[in-house]
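Got a structure for you, questions after.
Removed: one protein chain of the complex. Kept in place: all other protein chains.
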Amino acid sequence: MARLVGLGALVAVLIALPAIVPAFYVQLTTEILVMAVFSVATNLLFGYAGMISFGQAAYYGIGAYTLALLVMTVGVPFAVGFVAAPLVAALFAAIVGFFCVRLTIIYFAMLTLGFAQLLYSIVFQWVSVTGGDDGLHGVPIPDAFHQATTYYYFTLATTIVSLGVMWRIVQSPFGYALRAIRDNRERAEFNGVNLRHYQLIAFTIAGFFCGLAGALFVPVNKAVFPNLLFWSKSAEPLFAILLGGIRQFLGPAVGAAIFILLEQFTSKFWYLLGLKSVYWPIVMGSVIVILIFTLPRGLAGLLARVRLAR
Amino acid sequence: MRIQRTLLILVILLVSLVGVADAQTVKIGTATDLTGIGALIAKAGVAGMEIGVEELNKRGGLLGRKVELIVRDSKLRPEIGARELKELVLNEKIDLALGPVSSGVGLAMSEVAKEFRVPICMHTANTERMTVERGHRYIFQLVPNTFMEGTMVGMRAAEKKEWKRYVLIGPDYDYGRTVAAAFTAKIKQLRPDVEIVKEFWPKLGEPDFTSYVTGILAQKPDVLYSILWGGDMLAFIKQAKPYGLFDKLPLIWLSELDTLRVLGPEMLEGVMGHTRAPFYAIKTKEMGPFIEKYREKTKDYPSDWAIQAYDCVSVLAQAVEAAKSLDKEKVVDVLASGRKFKTLRGEVYFRKEDHMGSVPYYAGVVKKTPSYSFMTLTDIKTYPAEQIWRPVTDIDKEREKVKK
Partner (left out) sequence: MILFLLASGLTLIFGALRVLNFAHGSFYMISAYLSYAVVSTLGESSVASFWVALVVAPIAIGILGGLVELAFFRRIYARELEYQLLLTYGLVLIFSDVVRFIWGEDYRSVSRPAILGGRALIAGKPVPVYIIFLIVVAGLIGAGLWLLLYRTKLGRTIRAVVYDRHMVAALGINVPRMYSLVFALGCWLAGLAGGLMAPMGSITLGMDVEIIVECFVVVVVGGMGSILGALLGALLIGEIYAFGILIVPRFALAALFFVMTVVLIVRPWGLLGKPEKERA
């Protein structure tokens, strides 16, 4: 019950946000929401299915590029592209997943990374279609979305719906089967869970929502860039998951918020401190390393511990 | 303890969220590629900007106000560059913006400048796509763009009647490709008998050029045009030299200062080179003092990037003074009016069709001279912008092509 109240309060704050904070933070929160969807979707694999994919950026990027290419090159309406984007991403995920789920953990990670880098290099080098390293600029978006606040509300609504759907998935028998696989593969198999089948479905669902997140990101810059598929992009949701907590459903969303705020403010802090060079990677790197050793369960884990201590 | 620390961090966060608004300063903001492969270039650019701002403040500022430079890191990622520029515009309320190093980041930032109607001056990122295909009212380019670079090289190479078989090697991204396209178009137009036998596209940051060197050798070209720069060119020269690639094969190359400096005496003498703003060859009266200030600040000679970035600051400042206002529209009107601005590279105006600055290109031959410990370009020939930029009549054609 307390949790529901908390959630309600959070949503209320998010709805009221444009009235409270300066315009830039509305745009920043839009990016946070996008990353929250991306991270929670990735955590479906990580936290719930115990599948370590190191190439989720591929589906994020496919979502973004599908929308951009459909709208710009084929000329379909934005709404059609927006619906198609996660579907195409899910399709790709199903194909890649078909090959990947047969592998053991570490090779699964490598093959997902391999596929992601393959897609990245195709996008990067197929200049005539994808715009190469420049990406595609000036993606036409609905007039209303030019208004940053309107787009914020659209993103917020989409985020709430997607998180809701994902919540239902992890609470369903399917979700419990995934957790059973994660905790003890052999036992799950004895109990008649078709491992690969379930993992493939999980991978496809994660691909769908990563693709949706990618599509959501397009109107932020009205553009797509190849580094949306690069391997370092795949590391970002992992970082958010680590930050927020792997075992809590909303942990990665919280992690996403911290990640983006951290990313945004390190650059600014150095400047305020009067340092010329901007040593942001060392901040990010240190935060990662410190977190791994001090907060293995993320912020959510920390909160849980605090609550227990009381 | 932990709580106190957390509180402290929160306070710092809050302070930075609010920002320190000061209506009495003129703010110039940039997000540039301080991380990654362009870091050296970005840093030189920032030093140039700082000198520009310091000079303004010494003179009493702009319109009587103090000038402040705000630098952010784009992390060499377009979406971050765009986000940082948004932050600068919306939170810091910057009056003028400066571009980054990378063309990809530049394109993304240019779109932000367009959306928020802030004049942005591109000093290093030089893809032509920014001003032609995605051109708009608020972007101004003060660096010879990729079209000008390729065209200039094409004109110059065409004079060498004995060169018929060309091989190109360039970094596999926008800059390399667009320069190559402009070069190919120009040389084919001037010399229909010329053949581009092969193009090689190593990725940016390629560590091993062995396959490329043997590939080039196998083609037996008359001349090699290299669009590689910085660390890539350095690695390429070092790896190709022992193969004897340059023993007979003439080379055309963007001879920017950073690579000349690091190669020192290992550089190949006699190479046909060109560069965007060679401090040693530009003889305007402003250049001398600038070199001194730059050396005082960094203990180094100013690279092309530093000069171009400084010029951007100075041109924007002159436009503000001429407009007698910080009103962005008025400043843009002055910039686009065809008015001449003083720069280290002489007087420059922006063409109204694409806001391309009339900056020249410098070409020469790489040689050892007694003045510097590294080789420089000698026998400099200057190609005025009017000779090498895209004819006005073609701009619309290009824009139409893209629309289709």
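Labels A and B are assigned to the chains in the order they are written; within every chain, residues are numbered from 1.
The working rule: contacts are C-beta pairs under 8 Å (C-beta built on N, C-alpha and C of every residue); 3 or more make two chains touch, one makes a residue touch a chain.
Model, not experiment: these values are computed from the prediction.
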Residue, one of B:T259, B:Q318, B:T343 or B:S358, that touches the chain absent here: B:T259
I'm checking contacts with the chain that's been left out. Which of B:D95, B:E149 or B:D232 qualifies? B:D232
Which residue of B:F147, B:Y212, B:Y225 or B:W389 touches the chain not shown here: B:Y212
Those residues of subunit A which, in the complete complex, touch the missing chain: 46, 52, 54, 99, 102-107, 109-111, 113-115, 117-118, 121-122, 124-127, 185, 231-232, 235, 238-239, 241-242, 277, 279, 281-282, 284-289, 292-293, 296
On subunit B, residues whose C-beta touches the chain left out of the figure: 36-37, 39-40, 43, 172, 199-203, 205-212, 214-215, 230-232, 234-235, 238-239, 242-244, 258-259, 262-263, 266
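By definition in this document, only the chains that are shown with their structure count from here on.
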Once you find the CA centre of subunit A and the CA centre of subunit B, what distance in Å lies between them? 35
Interface residues, subunit A side, partner subunit B - complex: 22-25, 27-28, 31, 124-125, 127, 132-135, 137-138, 217, 220-223, 225, 227-228, 261, 263-265, 267-269, 271-272, 276-278, 280-281
Can you check the complex and tell me which residues of subunit B touch subunit A? 12-13, 16-17, 34-35, 43, 46, 70-73, 75, 77-80, 82-84, 86-87, 90-91, 103-104, 107-108, 111-112, 127, 129, 134, 172-174, 177
